[in-house]
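The other protein chains are all here in position, but one chain of the complex has been omitted.
Chains here go by letter, A and B, matching the order in which they are written, and residues are numbered from 1 within each.
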Amino acid sequence: MSRHLSGFRAWMWQRASAIYLAGFLVYTLGYLIVAPPLDHQALKSWLGGSGMWLATALFFLALLLHAWIGVRDVILDYIGPAGLRLGILAAVFLFLLVCGLWVLSILMGVL
Amino acid sequence: MMMPSQPRPVFLNLFQIRLPVAGVMSIAHRIAGVLLFLAIPFAIALLSLALADEKGFFQTQALLQQPLTQMGLLLLLWALSHHFLAGIRYLLIDIHLGVQAPRYRHTAWAVLIAAPVLAVLLLWGLS
Partner (left out) sequence: MEFQIYRFNPDIDQEPYIQSFTVEVERGMMLRDVLLEIKRRDESFAFRHSCGEGVCGSDGVNVNGKNQLACITPVADYTDDPVVIRPLPGRPVIRDLVVDMSDFYHQYHAVDPWLKRKDPVPEQENLQTPEQRARLDGLWECILCGCCSTSCPSFWWNPQKFLGPQALLSSWRFLADSRDQAEDERLNDLDGPYKVFRCHTIMNCVDACPKHLNPTRAIGHIRNLMLKKSV
């Protein structure tokens, strides 16, 4: 039963997304400590710049993927009954999807 | 042999089973992950407010400086620091760095101690 996110694929994508998330966080937190944007215009132009905008969009994509795989692992570990498990997984998926669409709409406003 | 009429008991009292340091670090990594997951919509909401307009930006700043928010921020930065550092340790173990005794216990201690320190440093640096 080797569908999309079976065992190995999930593990690999979790590692790959982790590496990207780590790199982005180190850069962004470092930037915010050393040269924080001081007003709304500064923030908007920082995130709106083509490189940063793409990197931020990728960050949220990687975050949602990483979170999905992680929370799914927690659910597979602790929730036994199949019906309950399916319900909770669906709720988490929906929650992350909504978060993703919300972030997308925010980022579109910065372009 | 007589079949048991009741299900057999199981010894699984987590308070009586010793959890080694790497295990403590591991469950903390999981708890931190769940906390961060729950914090995602709040983080997005803050981003949305800061990006809305000039007023929104300053409202975000003011909100982040409230003592209650600062406490919550410290907790989340601790969760982030621990999850991040433990994650690095896991990635290194994946390539067989620090997978042997006693090093894996040393790195587990290092993560447990460095995470709150990093959290405080981050809070101070970001304020």
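Note that a contact is a pair of C-beta atoms (placed from the backbone, for glycine too) under 8 Å apart; a residue touches a chain by one contact, two chains touch by 3 or more.
Source: prediction; values computed, not measured.
Undergrad: Looking at the whole complex, which of A:Leu54, A:Leu76, A:Ala90 or A:Leu104 touches the chain that is not displayed?
TA: Touching the chain that is not displayed is residue A:Leu76.
Undergrad: May I ask you to list the residues on chain A that touch the chain which is not drawn?
TA: Those residues of chain A that touch the unshown chain are 1-2, 6-8, 10-12, 73, 76-78.
Undergrad: I need the residue numbers on chain B that touch the omitted chain, in ascending order.
TA: Output for chain B: 2, 4, 6-12, 16-20, 22-23, 26-27, 30, 90, 93-96, 99-101, 104.
The rule is simple: only the chains that are shown with their structure count from here on.
Undergrad: Please report how many Å separate the Cα centroid of chain A from that of chain B, as a whole number.
TA: 16
Undergrad: Could you pull out which chain A residues touch chain B in their complex?
TA: 15, 18-19, 22, 25, 29, 32-33, 36, 39-41, 43-44, 47, 63, 67, 70-71, 74, 96, 99, 102-103, 106, 109-110
Undergrad: Under the definition above, what is the set of chain B residues touching chain A in their complex?
TA: 30, 33-34, 36-37, 40-41, 44, 47-48, 50-51, 53-54, 56-58, 80, 84, 87-88, 91, 94, 122, 125-126
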